[in-house]
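Input: a single structure, listed below in structure tokens.
The complex is shown incomplete by one protein chain, all other protein chains being positioned as in the whole.
Now for chain A:
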Amino acid sequence: MARQISVQVETPLLEIKNLQTGFKIGKGYYNAVEKVSFKVDRRKIIGIVGESGCGKSVMSLSVMQLLPNEIAKVRGGEIKFEGRNLEKLSEREMNQIRGKEISMIFQEPMTALNPVFTIGYQLQEVLLNHEKISKKEARLKSIALLRSVGIPRPKKIVEEYPHQLSGGMRQRVIISMAIACQPKLLIADEPTTALDVTVQAQILDLLKNIQEVNDMSIIMITHDLGVVAEICDEVIVMYAGKIIEQTDVTTLFEDPKHPYTELLMGAIPKMDGKKDTLTTIEGLVPSIQQMPQVGCRFANRCPKAMPECLTTTPQLVENEPGHAVACLFFKNSTQKGRVGDR
């Protein structure tokens, strides 16, 4: 009995193994996410960083099973949520998970709400869908939810329409919807990108707070390393559909290993100390049709690239405990123990 409990504790909340998600272009499929593996433990905030087109959003849509069917599909790998393979679930079973067990908040607080329904209606819809409660209870609960995310005058706001609220307020409403059924995992796709800094600080505070109170895990997808430093426990850096570096947040900022991570950090203007020129990364991310099939995908822009980088595909290797890098520059260390198998 005791043994069983300890096993249960060890199951990660979400486990992704060798995920491949492809887009249909012309006759063939091209992978936007290429063999990505990682785990999300309970009560952790994982940051996924990368620039446009690195596959971070596509990956989160794969987890939610929300990919546009006609043009994109998961082509390989497993997505396990509490041990259940999400790929194998029926649409109805998935509907039970979406919103209740895993929920998602999006970047655009302006477009994520339906303009023709009141805030209250949209919130109650979530509650009525997933919980056995009456309309009256749902109404009371939605008011309580709005209050819990710091919305003033919630009784009045439930009667209002999205356009009557500011961007920050709308994002709070969206967060309240996402946490309505106390999900175990929240996927936040650039939740503060469209907001002003002072509002961003409010929203990050709120997310952190909810995460602690609800014992929730968060996957924080962002391009902003500042946001990562602020609230994440662990970080995954993605480039061109692959994970290139993965470690805890302190190590990443103190000792970034992958040349891309290093350059990315140098490219951001710092608040302390004035630097006249910023580090730049020459060139562009290759398009998914032109992605090199062998070798490192960053090789054509990498200042440290060696001839080998064009012919050998680097694997994500844990060189130091808890710090995995996919770069041939660091390959001399032992090759065992990929992060996904930890």
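Here, a contact is a pair of C-beta atoms (placed from the backbone, for glycine too) under 8 Å apart; a residue touches a chain by one contact, two chains touch by 3 or more; residues count from 1.
Here is the rule we go by: contacts and distances are computed from a predicted model.
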> Out of "MaoC family dehydratase", "Glycine reductase complex selenoprotein A", "Cytochrome c oxidase assembly protein CtaG" or "Dipeptide ABC transporter ATP-binding protein", what name does the UniProt record list for the absent chain?
Replying inline: "Dipeptide ABC transporter ATP-binding protein"
> Which residue among A:L89, A:A112, A:C181 or A:A229 touches the omitted chain?
Replying inline: A:A229
> For the chain left off this view, which of A:M59, A:L113, A:L204 or A:C327 is in contact with it?
Replying inline: A:L204
> Which listed residue, A:T250, A:Q289 or A:T311, touches the chain dropped from view?
Replying inline: A:T250
>> Can you say which of A:T11, A:Q96 or A:T280 touches the chain missing from this structure?
In response: A:T280
>> Please output the residues of chain A touching the missing chain, sorted low to high.
In response: 51-52, 152, 166-169, 196-202, 204-205, 223-227, 229-230, 232, 249-250, 253, 263-271, 274-281, 284
